[in-house]
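Structure incoming, see below.
Only a part of the assembly is drawn; its chains keep their places, and the rest are absent.
The letters A, B, C and D name the chains in turn, as written, and every chain counts its residues from 1.
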């Protein structure tokens, strides 16, 4: 059965429209991640699901029930905030128990559930501490624990990890993944800026932009077959290189002429009507390789070399001035700044978008 | 708006909030309102009926005097003194009248009362009366008292305000008050701000001790220091052959009395300013003086403004310190003192008290509304820090 | 300067004294003189009109100031060493205290003699200005100027006439009249003790009046110095006697509960209500300032002397009064000149002519009184055989302006006369 | 009149200017006396460090001077006086202290003060908090706040006058002109002389101070409440707490520190304020408080400096625990830097 249905959900603040009609079906037990640039409305949408914001238009169903006017506490949801939002004056135990105390649960029941949650989050030793005596990661675990204790049907996260440092972020991310596995029936909706989180956690990712859904799909689907330029550039880091081009021969495979004059043929079918139209050619930095011989896509001069140990980033100038093309090569290379180089890529990993930015791949 | 801000808006809770606030506001307003209305009422009415009845017409029974025998006219066999008991009181009417104080409403208006001995009296509702006798009125009949029930429409007067505002030396004392208040507000702020800065951001031995001293001195009761200080003033005044009661003296006194609280509040705020900003300025080569003047002072403006309001209110409404350190002669009398002098030697005249309460409140209220924006912001950082 | 009555014109004024004074004090031009006194409001204006004559005559640069808390102010100023030249206060008790701390300058025997000779009941007045100095020796420090008569009962003549009441001449008659009024369905008395911070003082006037009418003057004198204690049967009886009026539900307007809380300024207004809320009001000569606007003394309101007991006929007709006393707190020629000025009839007459001023000075022309009633009051003063100053003003401030007031409030509130006396006496013992 | 205004203005400007000038020139002189030249970094550093040692005292100088002269010196003088007799000339040892504790009025005052301390700060803080919370959530909140703040602008004496009008009692069958009695009468009660009812009259006086000071509490608490993270409230909403529970269990605990500051400030005020009692009852009907008692002993009838000094010291002593706590807090904050 359906966990959550959004029908034409709209949100305006006064005259400012923030969400322009969001349609989305979320299945029970799914892990959905909202990503999108800052200000696109991710938090707003999440908060509407939580019931913390009024719904300006459209209908929202949880478990088949219209919840537009149901107060947060009756929606069967739990939420984890970016800033943890722990009650600073309560111990960890009380933080987790608060909701149940409000609901008038028995002491034993409260104790049982809090301890169970604390156990599973390795918080048992900290139950008597105040939040300020905890590290960031522990705080976020408490916030999660508090949510777990509510035993929700829908679990909402708003950038839960963005206040943590790198190492903690990884650890907590894994914790959330584990949680998702344990609570197989619980729908989870997760807002993040972080691609790694989105890619690793999501069953499906919802890419939002300026109050619209750009694409919904499994992580690898978005990575491999972005529906449009926006998603293409948004998913992956560094972002996909985009080179302006013209379609010189449409057909089952398409040949395009890149800015700079080189022709490239892609395994993408285009209608003949597209012949001569401008298009955007895309290739991910990690898909670029140093070309052996003449079979290359473009050439240019390396302007910056960033050696990260594991990989090396090359910034190549030459095609569009001021917009270097980035190539990501594995390991450590001995390429130096100023070197002129040619790059090729696997044909299957090339992307092509029309003038409106839609992919030509079907 | 986020939901937290209007979570009360859900359902009846929202109405409840409006209702509670309304009740509180009314409770808080009533006393002031009462005194405001009272200040617009006639001083004799003030003490006989509640101010809330001021808007309703009322009926009063008063004594009035009939005309003198020399006004009598002979009409046939009867002698008549005619006139109007409502002389000079427009808009009122007579309901009833009587000739004995024990039964002041024995006759209704328009009725002719037979008073025996051939004397009768007619009082009409418009106040005109005819006092009749079947013989000439003698000198003993002069100025007879009659009692009339007068229906009075609501009436208000500016007389109380006129009395207060035209009181002798009010203008002068208004200026005196400002002369006292403005420096006595600004100087302590300046001095306290410097001190607060030093106590929050400068390193020197004994800092913690000084903070303790300042906080501790908040409790010193003012009355206690009057005599020792005045003695000191006299000694100093004598040494310099200057009068001991001067503006300088009172400024310093007010400054000193406000100082502990000023330092306490300002320090809380200034200490809460972001450390990095001050360090930046230090790296930029600014001395502490420059940091204070160019960074801290502008940034603490809200806190300064809020303290300014408190200090202003305190100084403006003060009478004791002004009397002791500035004296009570005309040249130096402050507004509170001048209004006080309008009261009779034997104490309160309600009408003057009420009107002057409103006269003194005006300037503080202006200051309050002028600085209100900063007030809330100002204490924000301080209080959050404190919390 | 702006003189109220141009010198030399109105013959009811003793202009000669003014000219003589002027001639004798021509050498003080420009000397500063600061005067601190209790008068504010109307009274202040009157006093300034007097001061104008003084300034005109001498050229002295005189400034007058006052304050709501003049009592406290003068203590601060004198103790701190910044006193005015002349301080005028209505409390001999406070002055005695200041004198004992050496803060007052003696006026000298010639002034004492002058008062003795020229004032009605001059001995009494001299007594109230004579205190022990810092050295423990008695001296004359305070010159009486402006007096009030306290032994007055105010009423509305026409109310009496219409109801057929007669002005009583003995205390017994007063009681009978009160009972009569109750019987007629009226309320005889308006008593209000309220006076903000000074609540209770009107009752002390009652007690003092009664004390003088039940005891010999020397008992009264000893009472003010606590040689006769508050627990003394004489005092308790006086309190008791006051209770017969104030604590009698049917005697007082509003019932006993109202007595303590009604403001003394408001309470006489009951006389003028229609129908009257009460017929009698015991209060000093200043009270007409608090009568409703337009009240004409003599016609709309009048007073009679608070009667004495027929049972104590031997005590004569004692007068309870009060007055303000002029002292020099910082000596100067100008200050002395000011005291001299107060000895001129003109310094009294000009105020007399403007109302609210009584003087025991026999040398004034009583025709100068603004009205007949004041003249009568003035005559009570000048002809008094026994004059006694308000006792509470003679007692130490802690008592006369503290425990005594509080005691009276408690008494009216239900405490017994004995307990009240004990309480006040305990307070007095505490300050020794 | 104009010339008066001009001269007053002149005086005001000169005063403020002189004060600023002190700070400006004293710092200038310090900079000139210990010059920093570009060349020699060592001597420059030495001079800069010396400046840093002197400068705090330039900043603190005026404040310290005023505090010492106007507050510390009188405290010391008072302390000494408390061992002398009424004229301050005869040493009497602890007699004044002994007297204080055996005096009925003194004990009464202590009792009343305890009542005041128990009620007024709590009430002001409570109302201030409630109003702050509620007015933040309605569109006319600022108007409401201004009205609640307004009594702050009224002097204590003025406020007492206002409340006299409320408590006024008229005996017998007279119409009540005091609002409270009128209301009591309306509901069929018997009018009372409120301010003369022993014990309870304390509360009627307290109401006045509460009326005045709630504005202060409100302003400060309202600022603190804005500092509460919205998210904690949202989390509580999701946890199912209602408005009442959120207020008591989430918001109040988070502004606890500010509540303490407000509480302290008002506590001190309660101990120092005496105008209200003076004008309303002057301590009669058992409503005496320490500040008024001190005032009476100090000025009434010539005064008794010894006894008033004892009372003054006791007032100060009474607040000491609160102050110690505050000093601790202030220093703890300092440590955080």
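Note that in this section a contact is a pair of C-beta atoms (placed from the backbone, for glycine too) under 8 Å apart; a residue touches a chain by one contact, two chains touch by 3 or more.
Keep in mind it's a predicted model, so treat the numbers as computed, not measured.
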| query | Per chain kind, how many copies sit in the full complex? | reply | A x2, B x1, C x1, D x1
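Keep this in mind: only the chains that are shown with their structure count from here on.
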| note | Note to self: most contacts are between B-D
| field | Centroid-based (C-alpha) most distant chain relative to chain A | value | C
| request: Compute per-chain Cα centres, compare each with the mean of all protein Cα atoms, and return the closest chain. | output: D
| request: For chain B and chain C, let me know how many angstrom lie between their CA-based centres, rounded off. | output: 31
| message | Between chain B and chain D, what distance separates the C-alpha centroids? Give it in angstrom. | response | 20
| Which chain A residues reach two or more other chains? | 51-52, 71
| query | Could you say which residues in chain B touch two or more other chains, in rising order? | reply | 2-4, 47-48, 227, 229, 319, 348
| query | Which positions of chain C touch chain D when the two form their complex? | reply | 69, 71-72, 75-76, 79, 91, 93-94, 97-98, 101, 187, 196-200, 252-255, 257-262, 277, 396-402, 405-406, 409-410, 413, 426-427, 430-431
| field | chain D contact footprint on chain A (complex, rising order) | value | 50-52, 71-74, 77-79, 81-90, 98-99, 102-103, 146, 150
| Can you list the chain B residues touching chain C in their complex? | 43-44, 47-48, 61-63, 100-104, 143, 145, 147, 168, 226-227, 229-231, 233-235, 237, 244-245, 319-320, 323-324, 327-330, 333, 337, 340-349
